[in-house]
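Yeah, one chain of the complex is gone here, protein chain that is, but the others are all in their spots.
For subunit A:
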Amino acid sequence: MMEELQVDVAVVGGGPAGMSAALAAERAGAKVALIDEYAAPGGQIWRRRYDEVQDAAPRSLPRAARELCAALSDSSVAVLPGASVWAAASPGGRGLSQAAGSASVELLLTGGPVERVRARAVVLATGAYDRPVAFPGWTLPGVMTAGGAQALAKGQGVVPGRRILLAGAGPFLLPVAAQLMARGAEVVAVAEATRRRDWLRVGPRMSAHPDRLREYAGYRRKVRRIEWGHVLVRAEGDARVRSATIAECGPDWAPTGRERTYAVDAVCTAYGFLPSVDLARALGCELRGDAVAHDEAMATSVPGVYVAGEASGVGGAELAQVEGELAGTAAAGGAVRPELRDRRARLAGFAGILGELFDPRPGLLSLARPETVLCRCEDVTQGAVDAAVADGATTMSALKIATRCGQGPCQGRTCERLVAARLPEGARFTGRAPVRPIPLEVLIKTAES
């Protein structure tokens, strides 16, 4: 028999969005469960050190985070850490079993004692992950995303190398550079694709958010050498990365000339984040661009399914918390304070400015060469994908069939956009459960009950 939990509201993801959603739903009178893959709530930004996972309010976290963590542990919310939701079904959307026929949303879990959660409503607060960019050498050991490097630094206290080059665009580069420096690494260069003139263009609108600018200036003081208008064009090495080359880039971020090579033992890229939408897709939720589509109350296109935080669009931790509160309240059937919507609109406005400035530009796609691998799991090169396109493949499933791309353990999370860029706009893999590899024993249990 499956170990089961029945609640009013189930929240998937325990970052700022998920924690706020769980607490808001509880305040609205609901019985709530909060599920997160990591050993303790906090999400990406508030990822705890491994020795703090038992703490109610870890000391290494900022105050806002400590307060939220403490409120959560004082609440009646059933926190299920270390558990992945690997499949989901809702009465109004796509399902696990056509025969299910129940009025609740059903989540299947692996990793913890509870294996199934049934809820009247669910909030997807599954966050985001680093947007992958393919360039020659991006699969070399020592080359990683800035988020990956940061997770290592925060969770394990280790840095990926001694001489590190960071490249990308946007506000995430600097905090990571500062964190790596604080742990003793030398940051040889930070290549930022935008130029000052891009910033001047959005400057007037930016000035409506002075707190954000102050935060940025703080990091700017710690990280002095920034190569504006540069992109990373390749990483080289044999068993491991040994050098990284950056080049000046044009307004579309395609490299335009003058290269500079640095001796390094690690490279981190930060070209923004992609919302984690695999569970939403498995439920049949509509997407808008990269994120899960939603209305003012954070309701998705599938009845009973809400979304909050980066999964609904990348916008930072503060926006994630506001959205969590909106979604949690709505999921519990509570009344929303109108000023919360206004706050959301303001914060989303700032996220829009950042998007305008830092969303990846088409020139980045010119970095990969025919021999550059796009799908790392199945070792599929850009050349192989292009050959399949030349052969008549016009859809992602045709490419999957022709090249095997997207069929490995990551199920296309990494290569989806890279492969899709070889096709006309909007191409996507289909999302289906299981959204995570699962032990067969777990799968077998679903048939027994």
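Just so it is clear, a residue touches a chain if its C-beta (ideal position, glycine included) is under 8 Å from a C-beta of that chain, and two chains touch if they have at least 3 such contacts; residues count from 1.
To be clear about the criterion, contacts and distances are computed from a predicted model.
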item: Choices "Urea ABC transporter permease subunit UrtC", "Sarcosine oxidase subunit delta", "FAD-binding oxidoreductase" or "Electron transfer flavoprotein subunit beta" - which one is the UniProt name of the chain not shown; value: "FAD-binding oxidoreductase"
item: Hidden partner chain, touching residue among A:Arg27, A:Arg212 or A:Arg404; value: A:Arg404
item: Subunit A, residues in touch with the chain not shown (by the definition above); value: 87, 94-99, 108, 378, 391-395, 397-398, 401-402, 404, 407-409, 411, 432-434, 437-441, 443-448
